[in-house]
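Shown next, in structure tokens, is the structure this report addresses.
All protein chains of the complex are present and in place, except for one that has been dropped.
Entry: chain A
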Amino acid sequence: MEVDSVFYTDRSGRITSNPLLDQLPSYQSLLYRRKSSTSGTKRRSSSRGRLSSSGSGKWGLSTFSRRGEKQKGQTEQRPIRELAKTMAEKRRDKTQRLEEDRELSSWRQWKQSTGRYLRRLKDDVQEWLSSLQLWRGDIHLIEGMFGTGILSYFSFLRFLVMLNLIIFLLMFSFVMLPIIIAPYASGNATYNQNDGSECSVYPSSARRGLVIFHEHITDLLSGGGFLEQTYLFYGYYKVDKIHFPKITYNLPLAYLLATIAYLFLSLIWIVKRSAAGFKRNLIQDEDRFQSFCNKIFAGWDFCITNENAAKLKRSSLLYELRTDLEEERIKQKIADRTRKEKCRIYLIRLILNLFVIGVLAGCFYSIYVATIFSQEAQLNDLKENFIMALIYEYLPSIVITLANFITPLVFSVIINFEDYSPAFEIRFTLIRCVFMRLTSIGVLLFSLWSQITKCEEEPCKCGYNHVLYSCWETRVGQEMYKLTIFDFIIIVAVTIFVEFPRKLIVKYGECGLAKWWGQQEFGIPQNVLEIVYGQTICWIGTFYCPMLPAICTIKYFFIFYIKKLSLMKNCRPATRPFRASSSNFFFLGVLLIGLALACLPVTVSVAQINCSQACGPFVNYTTSWMVMPTVVSQQSEKVQKLLVALSSEAFAVSFFVFTCLAMFYVIALAGAHKRVINQLREQLAMEGRDKRFLIQKLCQAQRLSAVKSPVSKSQPRSSSRSSLSYHTSFSSNFNDAVFLAHPPPDSSTHV
């Protein structure tokens, strides 16, 4: 039995295993076992299994078998595939575990085998579920050609398709399905009565007489005419209650609850999807959003299979690194600004921000004017020709699209003068564009609302302008429908009529213009804003147009293929790539903003505006929300008391206070954790220094003792001199053989 010693080396100078050093807890991260061909002979009879989570001590060929070691009692048994070993080693582990299992009691055996069986079952189920995923092959192809940044856009699109499908299924099964199956399930539907008052007059909008073909097209594109009195719009749902044999189905309540449910469901699903991303992003406590380590260690997309894509990825990484390094220098420059310069910069920024606000106000005003003009033109029903009629219908959409096209250009020009750091410039421009896109819908709705509630003699007799808008919800639904259709047409038209010719010009054109214009870049932020805009319209419009989610599902389905085609044929990826992680954060953040903005109009119209008396399920109520109190009052005493208590101010205030307390606690906890982390970091650095100091002292002691006792060579533990291949920065300290006697166990000195 050899006497163990620290830094024991064999004749050839290779480090062999050393139990003393092995006992250092940091051993596995400091010493890499060299692959030595003699390691087979050095295998100890005493096994020393290391149940490390990373198993890095076993990089070499030598392995420690675990016979005899009872370490498994100390740590849980991890599944074998989570250990970083070669297949042969894993097999050995498995047979060893099976042997050990046979020694266990039968209860444990059964427990372990069921655990294994359940894990296998879970894997199979997950495999089956993932094979059902939509567009798996296409997305894999895109990933291979363009990397994970662009991939995240397409998986976002897939997510929206699923979301819209689920929303449609929700609305369909709770609102449309009962009406459809009522005759078949022997249900008796009671309709809202026309009580003959002025408010409930609903002139039919179907065209009479000879209908020219292009009027059908107009109707299809604008949702009027023959489409108005269909399941498509709110106005068709005149059912009040359906009496099935066993139960009575309250349709207005179902309609309202389905609306609330789909908004809630969208919120939960988005938050769940972004939870992982948010957590990771919030943990980073650096002010740099993208750290260098992330860029270098996780910089290469290993899924790229295309040579061109690899070249592009390399150049974009280079560009990104250079820009980030430069940004560091710019930050330094910003910190060195003088006061005079700061004042000048702030003044410029103020002026430019006022200019931006002015531009936004101008756009909003033009949307307002366009909406009013369009509404009046539709109501006057002038016999214009086909094209003009369509243009009047689509005027708000056209103005919104134009505004959303011009303002990003303006913003990107302005930002150059505001002298921010490059990363902040990009983000700020993006925020401005997001704001512009999403508020333009709000402005449209506001101008519609002002039209609807404006009557000739104030106040309005029925709460809304029943003369012009006998069924105003259908009107709003039609506007949302038009926005959706127009959005889709624009996307298709831009791809076909702008990008495709551009590609042809750039490819075959020789003039300087072609070279300057360059090939179309697949800019992710703009594309994402487009589809978030569409989704916001869908959320707002579903209340007025219950089949809108189905239309949006089909729309996004086609957009996937159009964008994929555009990407493959027309575009090249952007020079400054969007990283996958920040992409997800950005996409879902913008989507949440869109959802929040969508909840607002829906809430206002449900709670505030009087619903129309001529159509829809809420005819018997003043506002749509009034269904709830009516239903509550029909419940039993107990339930009523409970619901009243839940909605009372006392409950709300105490709930709010409790939530605030919980939030403060969590914030305080996070702050405390941060402080502890900083302290631990400092401690680690100090420990490193301590270790270096101690090892230096050891070496000194070594050298002294070697000088004093040259007879040590005759002892069995003598070894040849060799340099220590202990790779740290203190390797330069050891030029001689380092070789320390193993102290007796009860010695006071210990390493």
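The rule is short, and it goes like this: contacts are C-beta pairs under 8 Å (C-beta built on N, C-alpha and C of every residue); 3 or more make two chains touch, one makes a residue touch a chain; residues count from 1.
Heads up, the rule we're going with is that contacts and distances are computed from a predicted model.
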item	value
Among "FYVE-type domain-containing protein", "Vacuolar protein sorting-associated protein 35B", "Response regulatory domain-containing protein" or "Calcium and integrin-binding protein 1", UniProt-listed name of the chain not shown	"Calcium and integrin-binding protein 1"
Contact partner of the left-out chain, one of A:81, A:340 or A:638	A:81
Contact partner of the left-out chain, one of A:107, A:184, A:213 or A:297	A:297
Of A:318, A:357, A:431 or A:600, the one touching the omitted chain in the full complex	A:318
Residue in contact with the excluded chain [from A:379, A:685 or A:704]	A:685
Residue numbers in chain A that touch the chain omitted from display	28-32, 35, 37, 53-56, 59, 80-82, 84, 86-88, 90-91, 94, 116, 120, 123, 126-127, 131, 140, 148, 277, 280-281, 283-284, 286, 291-294, 296-307, 309-310, 314-315, 317-318, 321-322, 325, 328, 579-582, 681, 684-685, 687-689, 692, 727-729
